[in-house]
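Here we show just some of the chains, and they stay where they sit in the whole.
By letter and in written order, the chains are A, B and C; residue numbering begins at 1 in each of them.
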Amino acid sequence: MAMLHTVNKSPFEKRSLDSALSHAIDGAAILMIEDGIYGALKGTAVSAKIEKALGNLKVYVLGPDLKARGMTEDQVVDGVKVVDYAGFVDLVTEYDKVQAWL
Amino acid sequence: MKLAVLVNEGPYQHQAADSALQFVKAAVAKGHEIFRVFFYHDGVNNGTRFAIPPQDDRNITVEWSKLAEEHKLDLVVCIAAAQRRGILDENEAKRQGKSGDNIAPGFRISGLGQLIEAGIQAERLVVFGD
Amino acid sequence: MAEPWEEEEGPVKKFMYVNRKAPYGTIYALESLEVVLIAAAFDQDVSLVFMDDGVYQLKKGQDTKGIGMKNFSPTYRALEGYDIEKLYVEKESMESRGLTADDMIIPVEMLSKDELTSLMEEQDVVMSF
């Protein structure tokens, strides 16, 4: 399996989501955690980035971080999968390695 | 699977320490081995026993200490980063002529080689930071 | 007109607290709120602004049980009791994030970027978190 890329910052504040997306190969995964979850939402000025990324990447978002920020699963872009911390651990073991785009 | 975790920020200011703590709890619950948690940069501030967060808030350092005791976790604070930021154990305090130390139970101070070793020995390294 | 006993307490300054960070990812939102609660005791002219990712601080329905942190969003509802009533959100920040007034935990006045900019210029002290 390819790499798991984690993104923990809001795409409205920092450019790390762009860096992650442009360095992920086909079949790699992006996991949005902490303030990174704002990048996974429908109907925002950056939603199109993730919609496009879903063409060749798996995209995940951390549910507990979503809920903490008052966002629900149905606000997430279609095709983005919601995982909990146990799912985060599974992703880490399923993919070959992890790169944190801090 | 054998996992290692790197924490690059202190508690409270950034969520990194909380995320790492939740990740480690979930990994342990799934039966994975945590080879080591290494604290670098401001991450060394996770290891001060002097912190007294408000009573209705979590105490991140106490949670690390408890987790370490329950699951025999190896919590390593980088010595160079700790010196810069004022985290001391008894030995270091004596060696540096400082009056007292502030390291929390379950944490030990050691060199950066421990991070590289974690990278070699563990099958995955997961980094939490700002 | 200021009452005479108010005059005695020294000048009233216009303080604006600008919140530009999302909650929980960093502590700035929470510790900024702690400043504002203290500020309320000083009888100054206080405004709170939420712009950029700061608008997320007021999102309804926050539930932090899963991340082990304290949900401090109910405190925003208590601000009125502290006589802090000038709360503004920036329209452009809301729109680019797909948020509307209905998403907010408290009623706030929506200002355009230009209106907010003018208001900011009228202040004596701006503290940004």
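Here is the rule we use: a contact is a pair of C-beta atoms (placed from the backbone, for glycine too) under 8 Å apart; a residue touches a chain by one contact, two chains touch by 3 or more.
These figures come from a predicted structure and were not determined experimentally.
Participant: As a check: each chain kind appears once in place, so what is the overall formula of the complex using those labels?
Facilitator: Every kind of chain, counted over the complete complex, yields A x2, B x2, C x2.
The rule we apply is simple: only the chains that are shown with their structure count from here on.
Participant: Need the CA-centroid distance for the pair subunit A / subunit C, whole Å please.
Facilitator: Roughly 29 Å separates the two chain centres.
Participant: Averaging only over C-alpha atoms, locate the centres of subunit B and subunit C and give their separation in whole Å.
Facilitator: 34
Participant: Please set out, as single numbers or ranges, the residues of subunit C touching at least two other chains.
Facilitator: 24-26, 67, 69
Participant: Among the residues of subunit B, which are close enough to touch at least two other chains?
Facilitator: Residues 15, 19, 22.
Participant: Write out the stretch or stretches of subunit B touching subunit C in their complex.
Facilitator: Counting only subunit B, the residues touching subunit C are 12-15, 18-19, 21-22, 56-58.
Participant: Help me check something: in the complex, which residues belonging to subunit B touch subunit A?
Facilitator: Within the complex, subunit B touches subunit A at residues 1, 3, 8, 15-16, 19, 22-23, 25-27, 29-30, 32, 123-130.
Participant: What does subunit C use to touch subunit B in their complex?
Facilitator: Counting only subunit C, the residues touching subunit B are 24-27, 67-70.
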